[in-house]
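All remarks here apply to the structure that follows.
Apart from one protein chain that is not included, each protein chain of the complex appears where it belongs.
Let's look at subunit A:
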Amino acid sequence: MRATTQVFEGGFRDTVRNSQEIFRALMDAMANPGRVMPVRDLVNAPAPLAPVAASIAATLFDHDATVWSDKAIAGSEAAIGWLKFHTGLELTTNPSDAQFALISDAETMPSFEAFAKGTSEYPDRSTTLILQIDGFDGAGELRLEGPGIKDIQTFAPSQLPKMFIDQWAANRGAFPRGIDLIFAGKGALAALPRTTRISKREA
């Protein structure tokens, strides 16, 4: 009974304005890689879905969006129920079929190779990964360069996928094919489009 209530409650209060607010933050984040965009908590989704990732889902997902999620989210009846009820998304168990991937634990996620990179003719048919992280004050600071960045942008997400620098270099090397990343932290989001060049900050 409690699970059912969790599923139906906690969506956008004002779908139109709330989704526009989240989308603008997403658009600005994608256009300015590594810039941390503060967003309000506009939804209340069952764990392990965090509010920012859930509001991104509510903004971008619908019956035309195929979504893969990691075990923690896929295994939670309440979280999947919430996503289904509030977005009507299409679920897949194959990450290479997914337009979006919802990932609650960046450190144990599959490698970028597992996801769709698009084709040379249609590089847009690729997976956008939404990573739930704690925040943007991590220990390792990354230096970002590329379109959307005036000189250099620093970026320090609290969690990163394994072998991130190498994986990202391979992803960057496949341009225009490749995946894009959206980081959903607490009260803020940021993005790394496939164009961004990343290096570790020299100590």
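As a convention for this text, contacts are C-beta pairs under 8 Å (C-beta built on N, C-alpha and C of every residue); 3 or more make two chains touch, one makes a residue touch a chain; residues count from 1.
Everything that follows uses one rule, which is that contacts and distances are computed from a predicted model.
**Student:** So which of "AzlD domain-containing protein", "Alpha-D-ribose 1-methylphosphonate 5-phosphate C-P lyase", "Aspartyl/glutamyl-tRNA(Asn/Gln) amidotransferase subunit C" or "ABC transporter permease" is the UniProt name of the chain that got left out?
**Tutor:** For the chain not displayed, UniProt's protein name is "Alpha-D-ribose 1-methylphosphonate 5-phosphate C-P lyase".
**Student:** Quick one: say which of A:P95, A:G148, A:P161 or A:G185 touches the chain that got left out.
**Tutor:** Only one of A:P95, A:G148, A:P161 or A:G185 touches the chain omitted from view, namely A:G148.
**Student:** For the chain that's not shown, point to the residue among A:P123, A:G138 or A:G187 touching it.
**Tutor:** From the options A:P123, A:G138 or A:G187, the contact with the absent chain belongs to A:P123.
**Student:** Among A:R24, A:R40, A:K71 or A:K200, which residue is in touch with the absent chain?
**Tutor:** Residue touching the absent chain, from the options given: A:R24.
**Student:** Provide the residue numbers of subunit A that touch the chain removed from this figure.
**Tutor:** 15-17, 19-21, 23-24, 26-28, 30-32, 59-62, 64-65, 99, 119-124, 126, 128, 147-150, 175-176, 180, 193-195
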